[in-house]
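The complex is shown incomplete by one protein chain, all other protein chains being positioned as in the whole.
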Amino acid sequence: MTKLSASEPIGNPGKPGPGETDSTRDPLTVVRRSLVRQVARDVLVRWGAQIGIVWVGLLVVLAVLAPVLANSHPLLMKSKDGELSSPWVKHLSTADCTLLVTAVAFVIIVLTRWRASTKVWLLLAVIVVTAITSSIFVKQRFTSPDTYRDRLKSGEIEWAARAPIPYSPDDRQLDDPTARLRSPAGRHWMGTTATGADLASNMIHACRIALSIGFISTGIAVVIGVVIGGMMGYYAGVVDLLGMRLVEIFSAIPTLLLLLCFVAVFTPNLYMMMAIIGLTSWEGYAVFTRAEFLSLRQRDFVQSAIASGVPLRSVLFRHMLPNGITPVLISASFGVASAILAESTLSFLGIGLGVDEASWGKLLADARSSGGTFYWWLAVFPGVAIFLTVFAYNLIGEALRDALDPKVLKN
Amino acid sequence: MENRFGVKDFFLFLFLGVLIVMVAMAMVQYDRQWTQLNVIKQELSNQTRDLTNLRQAMAGNTFGQPTTRAVGDVMPGFTNTQQSRLAAVTELPGYSAGDWMVQATATPPPRLTPLLDSDLFGSRIGEYIFDSLATRDPETLGFVPSVTRGWEESADGNTVTFFLRRDVVFSDGVPMTADDVVFTFELTANPAIEAERARVYLQYVDKVTKVDQYTVRFTFKQYYFQNFEAVASMGILPKHFYEKYSPKDFNNSVGLVLGSGPYRLQTPTDWKPEPGKPLELVRNERYWGTRPPFDRIIWQMQPDPGARLIAFKNGETDRFGAQPEQYKDLIKDPNFMARVADYKFTAPDDGYFYVGWYQIVNGQKTPFADKRVRQAMTMLIDRDGIVRDILYGYGQVATGPFHPLTKQFDDTISAWPYDPAKAKALLADAGYVDRDSDGIVDGKDGKPLKYKLSYPSASSLMERICLNIKDTMRRGGVLCETEGVEWSVLLDRIRNKQVEAQLSGWGGSVEGDLYQIFHSSGIAGQGDNRVSYASSELDQVIEKARTTVDEAERNRLWKRSHQILHEDQPYTFLFYDDNLLFVDKRFENINTTKLGLNASREWFVPADKQKWGK
Partner (left out) sequence: MLTYLIRRILLLIPTLLGITILVFGVMAAAPGGIGGPLLNERGGQVGGANQQRIREYYEKRYGLNKPYAIQYLRWLNNISPVGFRVNEDGSLGRIAVKWPDLGESITQRRPVSDLLKDALPVTLILNLVSIPLVYVIGIVSGIIAARNRGNAADVGIGTSQLALWSIPTIWSGVLLIGFLANREYVNWFPTGGLTSVGSLDASFLPSHVDGRWQAGFLVDRVWHLILPVVCLSYGGFAFLSKLMRGSILDNLGADYVRTARAKGLNENVILYRHVFRNSLLSLITVAAAILPSLLGGSIVVETIFGLPGMGKLSVDAVSLRDRELVLGLTFVGGLIGLTSMVLRDVLYAMADPRVTYD
């Protein structure tokens, strides 16, 4: 965002895609399979990628387990009349349920020995089914989180097994007015925020926003970019000329300024934010795809596919795309990093998500807001989280580039 | 092209670049001193002219006027307490003129030209630079003459005749006459001037006529009890100065400021906003009244609130308006308090914060149309808690639209308590009970009771209040979602009645009028009855109060309206917040009046403590 994007295509016309041969044989089936394996191996041996993947994996675990790790509602409690209950289950939202079920399904599916495509389809099916069923059947309960503390004190609850961080992100501790802006100590590992909520709890729940913003908005950008870039590259001529103007429009205005305009106009919620970030960052992918397609369409295997009457969709997406996707993949990894950065910057500037959605950028903005005092814990913890996440994605991107870019291999 | 670019050349270019930047900066700084020289030159020529006038006056033996003249020169039945208070200050022990008053503000105002200025800053500066026909006395709260000797009001209140003083001069030495008053009105009323905001206050003025050189008569289209205030508080602009400018030039101007007040801009035409450059007012040495003590009044520009506090702590500025959370920390700091004095005050024209419950949204009745629900909502808001925890105790819970310092306020009313149990009982009474045991009460149709509370997004104070309300609502089984909305968008939605509940504030006045906000005629039209609250009893009381001349009877009616609003709770009136101010201890004679703190031109610094400008 604020810096030069290392993935910017400056004076760097399309590189030949790796793993291709100049034969008339469609390299699709043979090459792609082995290429994926080889790339995965190449990437995974690099320590940068390992660190990055470990950190992102940790975030995923935190995001999925957030309701178990940080929750005001006890995991298990026994009331005075000897009744056992698990309040946290009743207070799960639709998104919580979907995430938990999907995560369990993911682990099971990965452990099976089915074909990769089967696994992907199955996982998608599980996500869709649980999302639909839980949005219909899950009825979230609403209880003021401080009631448990009151009832424990009054003896109404005999004992309770609390989450490791016994505070929900929206538990602003109405029962304790002194809880605001406490530095890290005791039960508040990372201190509290200006509203009296626990910082650690907010940090954990904010992982979800960071991850989902990163993946989904980059996904949107990649799809738009590949479609537009593919059209430009395949049709060339007038389509290319018009498409390039569109690309120029979006790349001439500083991305952050464009984002600011969009976000100010459409009152942002999480989904809107993803769409907006995706809509304003597709142009790099379009340029890469265009360059690849421009060179690919001259290749014999594409020409022969066209000649043999393969439908256009198939030519574009089954024959050309897999061979031209490499640079897009590399820059998508950097794109995830800059999407996360964009979200936290907007939230920091106070034009991002609403007050109630925990976001690292928003937490960071509170570090210095009220009258000159500096609350270091509000600056250090969210800042470190943003930095490590962005760094992790950049490391992965770097490793991908090293593994895939033939120019680097040559050196 | 021979390609000879090497490391040495690289550093050469770098050096050249730095040099160019420095030269450019030096030129800018040099320019600044040049303009300052111009100001000094102009000042000098002004003073020469003054000196000439003085010589002539001495030759003509008209020299030496009594200093108390400014106080005494009024018609029988009037007292110019503004001037007599100022004159009294000069008699105080230790009084000395001199020193500057330095304060800090975020950014320079975009423009200072009167009528066109749009922010709070304009009115603050206008107080120093312009005089009005009458001012409010800070003790009696009635109007007293300023640049007038007095006035006559016709029996029906439809004409007011002002008699101007003969000794008032503008800061360039030209005397003020009835022509200037007429001109000020005509300029404001001219549709070519972009002063629509000033215009709406004078909309009932029919015409302004010059009776003679020092008498001017205002005729109103219809009687309205705030007509007098509207014309009396108009800042008088000098005709000879402003008439030079065409409406277009005037509209495009940034800093055309010339008045008859105690202070003036150093140059009346040249000011323009410049980032970082302080705004300076200097004493108007030709001021017709009692000379104000400070030589200069300065606003430093510092966009960062933290830096403003640091500048005040370092003694770079003399006064600092604090936020509650800053105030509570600062008054505990002995080093800090050794140097400054703290002032906590309220004024009858302080505004109140409220939550408005919209009874009609998109043409549909909401749960808030039921009085019991509104009362329950009020009892679900912990107002004492908000004042205690968010304002740190610097405020008081409001029970109605009138400030406790006004005569309209009924002190027998006690605020609704924070009582979730009672609120739940009231909600159950109104048909809202938790039917599906999800913790949220549901209406008879099974829909949960939930609403969206909107607030202007720029305010972090309102954000915190909203979150507090949201949490206490959840305790009572009501789902409240909060939404910060940019102010103009919020106004748009309010206009279209698309808001469910709204946190906001209304400004106050010494004697307020409820017609605009609570009379049922304001629902359909362009009135401010945003929440669509209709009470025939309240309507009658308001209508009667507005036409009642007898003050005691009128206030009895206002108190009755206070009771009705308390019972009906169309708004939950939240609180009045205190004004919190720190001032350097070298300033003396700062005291509270019934209008808040006394005007800063009544303050002074004893000679031995003076700090700036020696």
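Think of it as A and B in the order they're written, each chain with its own count starting at 1.
Note that a residue touches a chain if its C-beta (ideal position, glycine included) is under 8 Å from a C-beta of that chain, and two chains touch if they have at least 3 such contacts.
Note that this is a predicted model, so its numbers are computed, not measured.
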Sole residue of A:Leu62, A:Cys97 or A:Ile386 that reaches the chain not shown, by the stated touch rule: A:Ile386
Listed residues B:Gln302, B:Gln326, B:Thr346 or B:Gln569, member touching the removed chain: B:Gln302
Hidden-chain contact residue, picked from the options B:Lys277, B:Arg339, B:Lys365 or B:Lys444: B:Lys277
Given B:Ala189, B:Ile310 or B:Val397, the one touching the chain that is not displayed: B:Ile310
Which of B:Ala88, B:Val169 or B:Val254 contacts the chain that the document leaves out: B:Val254
Chain B, residues in touch with the chain not shown (by the definition above): 3-7, 10, 14, 17-18, 21-22, 25-26, 29-30, 32-33, 36, 107, 110-111, 116, 118-120, 122-123, 194, 196-197, 200-201, 248, 252, 254, 273-278, 300-304, 306-307, 310-311, 313, 316, 351, 456, 458, 486-493, 504, 506-507, 516-517, 522, 525-528
Where the missing chain touches chain A, by residue: 1-6, 8, 10-11, 48, 241, 245-246, 248-249, 251-258, 260-262, 264-266, 337, 341, 344-345, 348-351, 361, 364-365, 367-368, 372, 374, 376, 379-380, 382-383, 386-387, 390-391, 394-395, 398, 407, 411
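Please note the rule applied: only the chains that are shown with their structure count from here on.
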Where chain A and chain B are represented by their mean Cα positions, the distance between them in whole Å: 47
Interface residues, chain A side, partner chain B - complex: 139-144, 146-147, 170, 172, 174, 177, 180, 194-195, 264, 267, 350, 354-356, 368-373
Of chain B, residues touching chain A in the complex: 305-310, 322-323, 325-326, 329, 382, 385, 388-389, 436-440, 457, 460, 463-464, 466-468, 470-472, 474-475, 477, 479, 481-486, 489
